[in-house]
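Mind looking over this structure? Questions follow.
Some chains have been omitted; the remaining ones sit where they do in the full complex.
A and B are the chain letters, set down in written order, and residue numbers restart from 1 in every chain.
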Amino acid sequence: MTRIDNFKSIIDRYKVVFFDAFGVLKTYTGLLPGIERTFAYLEQQNKDYYIVTNDASRSPAQLAESYHRNGLSAISADKIVSSGMLAKEYLDLKVNDGIVAYLGTADSAHYIERSGLHTLHINQVDSSNIEKVNALVFLDDEGFNWCDDLNKAVNLLRKRTIPAIVANTDHAYPKSLHDVSIAIGGIAHMVEKIVGKEFIRFGKPDSQMFMFAYDLLRERGPISKQDIVMVGDTLQTDIWGGNKFGLDTVLVLSGNTQAKDAETRITTTGIVPTYICGSAVVEYDEFGF
Amino acid sequence: MTRIDNFKSIIDRYKVVFFDAFGVLKTYTGLLPGIERTFAYLEQQNKDYYIVTNDASRSPAQLAESYHRNGLSAISADKIVSSGMLAKEYLDLKVNDGIVAYLGTADSAHYIERSGLHTLHINQVDSSNIEKVNALVFLDDEGFNWCDDLNKAVNLLRKRTIPAIVANTDHAYPKSLHDVSIAIGGIAHMVEKIVGKEFIRFGKPDSQMFMFAYDLLRERGPISKQDIVMVGDTLQTDIWGGNKFGLDTVLVLSGNTQAKDAETRITTTGIVPTYICGSAVVEYDEFGF
């Protein structure tokens, strides 16, 4: 029923491709089989790309390394735009001194470390330093004790009028074929509702993610939004956000949205991708090898 | 600025008093000083009362015993209507067999144990028994591992189309003079948002809580809603719920709502109590001793 477009013929029409990561390039079992062909084709055709991902669990360098370990050597750290980088930019611009408290792992804390700022795991916030805490950042769902540290986060935000920054807006993420895990965005939403304050959230579908990648492109030469296509597996983040930013969009059926549900979900949400493809894999024969 | 009414003269006008517990009869440090006089006065005047509380952490018997230990011997278990009792009634009426999984302590599990049903702590749900789970009940914020067991709850509800029952709608509760704790109602809301299903919540301001106490009253003789006054410290639960059920309401300033904020909060929420009192304590001289 749903019309399925050919991925290669779509990217032929654009100069730049933005990719979501999870459900598009990789799944919980590793890389999407054949996805390396897509990047070989992009290189052959001299097309640019960015990976635009809601992830603040690891630095771009660590994320790139994990692609390399899995056999996709094409992706370098400078091609990855993560929601953690937006949290970092916010702190760079808006928090000049004092302590930045965080929830997450040591890996995730990479995003908020810089000279002049003191970063502190939420479990180390106490009466001796609370007055110096100037921001709280929700980075990752791992690396802290949910019960103790979420209660601590609630009470910190009740006592201090400081920005609360959420470095990943997702409420859940896939863990295995049948299971999901609660993401830091879901946890932060609970804390936000309890303290009744407005949190600052970074991640798709928010335009700032797309703008960050778009700005990186513009630094290297003139480009128009019409030259870019956004590829993702989730209507509410990748497609809705890409559409709103003014990009053409491709829904791929290799992740969150399955072929049998695509039509219904598009109709009920009103979020319409420009194209629908089985996956972001460029087929061999398409490639001309 | 706010007109303060005399609590004794208010209860003189009604046959029955409904009390909220926390912030009205007790605080995190123990009983509200002098509150025993209120219950002595009610007894002297032959007035009936119920304690209507969002609490599923302990049974009415255990709740009554804690009043006794603190020196308030007047309150018996049959005078306590807790949100846990409504969760229990729901299971009695609607879940006939199989397993009821729960999040909470052993004390809280009291509410859901009965012949014919098998209760199981969420951490014991696995592939061998998941198909027999016919309901999931959120009872208390203690007694489980938040990270492991909330992820388990999310995945249980994704796999099984079963009712999820929340036995306490509160999102937070006071822990000490300056700190609150996240309550099971807040936790359940996060899970509900992630799984995208409609949970069944029991607790004020929902009318079913007031109805439960009202039905107990009616079993003992004719009574009208106009004979009852609801006393509470929270506009959004006690006062809004009492008003909606058709009761007159007293806002006391001994808990959640402080004297300096009362007027502003009433204006901004549009929730108007019939009366405002400093506390639910009947003063000695008023008492005529």
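Simple rule for what comes next: a residue touches a chain if its C-beta (ideal position, glycine included) is under 8 Å from a C-beta of that chain, and two chains touch if they have at least 3 such contacts.
Just so it is clear, the structure is predicted and the values come from calculations on it, not from any experiment.
*Asks:* If you could, jot down how many copies the complete complex is built from here, 2 of which are displayed.
*Replies:* Oligomeric count for the entire complex in this file: 4 copies.
The working rule: only the chains that are shown with their structure count from here on.
*Asks:* Note the rotational component of the Cα superposition from chain A to chain B, reported as an angle of 0 to 180 degrees in steps of 5.
*Replies:* When the C-alpha atoms are superposed, chain A turns by 180 degrees onto chain B.
*Asks:* At what distance in angstrom does the C-alpha mean of chain B lie from that of chain A?
*Replies:* 40
*Asks:* Please name which positions on chain A make contact with chain B in the complex.
*Replies:* Per the touch definition, chain A meets chain B at residues 141, 145-147, 150-151, 154-155, 158-159, 171-172, 175, 178-182, 186-187, 189-190, 193-194.
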